[in-house]
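Note that one protein chain is taken out, while the other chains of the complex remain in position.
Each chain gets a letter, A, B and C, in the order it is written, and its residues are counted from 1.
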Amino acid sequence: MVQALNAAMDIMLGRDANVVVFGEDVGYFGGVFRCTEGLQRKYGPSRVFDTPIAEAGLLATAVGMGAYGLRPVVEIQFADYIYPATDQLISEAARLRYRSVGDFTAPITVRAPCGGGIFGGQTHSQSPEAIFTHVCGLTTVIPSNPYDAKGLLISAIEDDDPVIFLEPKRLYNGPFDGHHDRPVTPWTEHPAGEVPDGYYTVPLGKASVVRSGEAVTVLTYGTMVHVAMTAVAESGVDGEVIDLRTLIPIDIDTIVDSVRKTGRCVIVHEATRTSGFGAELSALVQENCFYSLEAPIVRVTGWDTPYPHSLEWDYFPGPKRVAEGLRRAMEG
Amino acid sequence: MVQALNAAMDIMLGRDANVVVFGEDVGYFGGVFRCTEGLQRKYGPSRVFDTPIAEAGLLATAVGMGAYGLRPVVEIQFADYIYPATDQLISEAARLRYRSVGDFTAPITVRAPCGGGIFGGQTHSQSPEAIFTHVCGLTTVIPSNPYDAKGLLISAIEDDDPVIFLEPKRLYNGPFDGHHDRPVTPWTEHPAGEVPDGYYTVPLGKASVVRSGEAVTVLTYGTMVHVAMTAVAESGVDGEVIDLRTLIPIDIDTIVDSVRKTGRCVIVHEATRTSGFGAELSALVQENCFYSLEAPIVRVTGWDTPYPHSLEWDYFPGPKRVAEGLRRAMEG
Amino acid sequence: MKNAVPLRLHVPEPPARPGQEADFSWVKVPPAGTVTRPDIAVDPYEIRRHAYELIRVLDDNAAAVGPWDPRLDAETVRRGLRAMMLTRAYDERMFRAQRQGKTSFYMRCTGEEAVGVGQAMALDDRDMTFPTYRQQGLLITRGWSLVDMMNQVFSNTRDRLKGRQMPIMYSSKEAGFFSISGNLATQFSQAVGWAMASAIKGDDRIAAGWIGEGATAEGDFHHALTFASVYRAPVILNIVNNQYAISSFQGIAGGERTTFAARGLGYGLPSLRVDGNDFLAVYAVTRWAADRARANLGSTLIELFTYRAAAHSTSDDPSKYRPADEARHWPLGDPIERLRAHLVARGEWSDERHGQLAAEVDGEVRDALREAESYGTLGTGEHHSPATMFDDVFKEMPWHLRRQRQELGY
Partner (left out) sequence: MKNAVPLRLHVPEPPARPGQEADFSWVKVPPAGTVTRPDIAVDPYEIRRHAYELIRVLDDNAAAVGPWDPRLDAETVRRGLRAMMLTRAYDERMFRAQRQGKTSFYMRCTGEEAVGVGQAMALDDRDMTFPTYRQQGLLITRGWSLVDMMNQVFSNTRDRLKGRQMPIMYSSKEAGFFSISGNLATQFSQAVGWAMASAIKGDDRIAAGWIGEGATAEGDFHHALTFASVYRAPVILNIVNNQYAISSFQGIAGGERTTFAARGLGYGLPSLRVDGNDFLAVYAVTRWAADRARANLGSTLIELFTYRAAAHSTSDDPSKYRPADEARHWPLGDPIERLRAHLVARGEWSDERHGQLAAEVDGEVRDALREAESYGTLGTGEHHSPATMFDDVFKEMPWHLRRQRQELGY
């Protein structure tokens, strides 16, 4: 997935002279996860550069550059470190088009590795997406595989408004199925690991049905797409697994069609439960599919605690917990 | 309500030498909403003082003071300006007890006026509570009347963990019924406007049923409690109006008892809808009351736009929109 | 190793509070013309002392003296005087309009007119500005339409911002005036980003940002100086030290033991402190900083030392926290009066011409007001359709906003 993200930035730097890429350690070094490797050498230090450690400064300069007419692609080293930038994101980037009636815009892409599963402890494992979904004016995207990652990142860079692009770091090197005690499969063995060369897009705002099923709809995104697939396989429940890909704007039609068909719904995310994006999904499903629902909607999520270092696999909503959720949804 | 808040701080400054009150303009001047008037004169400038304009600095020093053993009560001049402090709030105050296993704690109260209705435009009208409810370790409180405001603020100050205390500024001077074109009633004419002298508490985590009803449960808080009451009166729908008072931890029992009785639920808040706290309430209600629900849960909220200056009454979910929501819930 | 005395908290106190005599004895006012004017290529380290001086051009006889005298021709100076008078007349009229219920809120820049006006004149009109809410003088100097500004203040049917922003939060890309934010300080580091973009593109336009001395405490201020210094961004960073942040005197912002200009020293930025009520000095330092930026020499920090003569805003009553007559004691006088005296001293102005000009700018404001009011005021409630509320949240309206607009009945 790292190569797919790198390719997306490479292509956009090449196609559009207004694209610039910057962040902490992204220049010469190529980023702590190597996502920007080689880009500075190729496009020079005024297109791809290191910055001081100041996430709010990164976002603020990106807003200024956006107002000028550039398309900044900013890396926040870990999603956990995006909080210093929330004011610039919420009060500025997300509001700029509105408050200036389109005179000034902020076509910024904010990339940030999110999620746990690498023993990163509470400050290298968070999934803060719900916060951004509450902020009108922000688009929030989380890919689950290299093909989508590249296509969605190109769409995000081309989007004329700010996009929060969260990259599940547990997926950088393979489609993690949720069994941390088994060997990692590389992306090369996964169909969506195949990434075409060159430019293509995956549209923002469109979910993908990664598995059709009749029994229950599973709404999920990021790492949990693969975990949900494992849970479906292991539980034998005929789940329809939907990879939301974009959280805002949400692809309501795909969700509603599926839940109307299955009559049941399980929502899976890694973030803490309370007021997580699962809450909004649950509200939307019951508002739009109330008369189709045969059982309560089930949320399988991270606990409402910080992500603990040594207990991360007890925190992580793995295949067992998801399967348990599927069964609960079927019984209800 | 301003006097009630002032009294709560006055009492706690008097009772506990570890209580300190600070923020922008709160010292000599007594705060832009006058909530801290007279406190510096009474307790001296090292207990009640002005600070530089740096919300993150306010919170950071509060965390340090909390680690020392003080109980800081911090004012953020408008809730809209809390975003620069999110990192100190989320990554630090909310996590400190957990990461140090109780060795260090952050018994901080963060007061901030929230909500619209005073032509404050998009940066003096926001209701950011949902964000805090997603952060484990934070308690979020929103009072709807002077009696509760005083009792809840005292509880918040006494609480050993960080509390976000949002004060609906439209209620500072009276129980706003949602009809902006009618004269304002002062608190003196409202039963909950009567505030006992001296120390008392209203417990955190407990909702209040402000009107019993049989037809539909209305879950709300802050300014919208009064608007909901108006809507119930004007629509003739026999709503049971619940003032949640504390959002986290939420009083699930009161909610579930009511919805099981009425079979219907309307959620009302002023904040933008998507991923607002209404989403979590909706999810909780359907998880806990699925088999009692006779109609879809209805959310009546602010729109997913910034709070516009001249159109604020079109943005505000007033009695008409709430009444419409009640009718929808009854029809469903 | 223990201390002999218990520790204690120092909380800065202003020299005078209501009921006490105004006290500006702490303000050191050096004679005009005494601060050196270095070459723009100077090593910032060599001019560290400038951060503690006060660059002044107008002397006690209203003559322009010393190396910072920009030697402006009389016509240019009269243009500056006119823009300052127009700014003040506009402010006074809008203040009254608010009091008359025509809008919800207003903020004047009374006593600080030399900042917006003098700096706008020293910049190129194509340079980009990231102002605070107290630099309406920039727009006025650039000849922006008063009617358009009033439409914004009134949130009326012709308000280009569609009533979305509070009064005075202007925005005009055409005038190179960035959308004002209600959040303090955020625009200061954005200005640096804009300037970096201009440098990345090999453009020739520079940027300028403004911040109040109170707001310098925000992290954004630090980010601005850091990024400006690291990338040598072509940006002028202006601190308007008007002594107050609402009720808090500048000591609360950190001005008790040093100057605000000195903040720039630690970043290796040349840092100048200027008499903000001296139009010519303001013009000169701004021009110096602009020349540096244009020559790829990087950013300059300027402290404009001035005084907020009026209330913070229409919601504020300064007699609650400072001596009621404090403004009269401000030792640097009034920028308009000082420039008027200068022109008179040059033999380029008279009381009569001044009276004419005052009447002229009043008339201009009155005419604009008449027109703007014809498009409605917040008080009369004529404004854009509520349907417009859902536009521009995103470039393209997503389904959920369309649905919400329908819910509202549009």
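To be clear about the criterion, contacts are C-beta pairs under 8 Å (C-beta built on N, C-alpha and C of every residue); 3 or more make two chains touch, one makes a residue touch a chain.
All values derive from a computational prediction rather than experimental measurement.
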| item | value |
| --- | --- |
| Shown chains that the omitted chain touches within the full complex | A, B, C |
| Omitted-chain contact residue, chosen from C:Q119, C:Q190, C:S229 or C:T314 | C:S229 |
| Identified contact with the non-displayed chain, of C:L161, C:A262 or C:I336 | C:A262 |
| Touching residue (missing chain; options C:Y106, C:Y133 or C:F221) | C:F221 |
| Positions on chain B contacted by the hidden chain, ascending | 20, 46-47, 51-52, 54, 56-57, 60-70, 84, 87-88, 91-92, 95-105, 136-137, 139, 160-161, 205, 248-250, 252 |
| Missing-chain contacts mapped onto chain C | 1-3, 5-12, 44-45, 48, 51-52, 124, 196, 198-204, 206, 217-223, 226, 229-234, 251-254, 256-258, 262-268, 290, 294-296, 298 |
| Residues of chain A (touch criterion as defined above) contacting the omitted chain | 24-25, 27-29, 32, 45-46, 49-57, 80-81, 83-84, 119-124, 273-274, 303-306, 308-311, 314-315 |
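What we mean here is this: only the chains that are shown with their structure count from here on.
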| item | value |
| --- | --- |
| Chain separated most widely from chain B, comparing mean CA positions | C |
| Per-chain CA centroid nearest to the all-protein CA mean | B |
| Rounded Å distance, chain A centre to chain C centre (Cα mean) | 41 |
| Mean-CA-position distance for chain B and chain A (Å) | 31 |
| Interface hub residues of chain C, defined as touching at least two other chains | 162, 164-165, 169, 181-183, 219-220, 393, 400 |
| Chain B, residues touching no fewer than two other chains | 56, 80, 83-84, 122-123, 274, 304-306 |
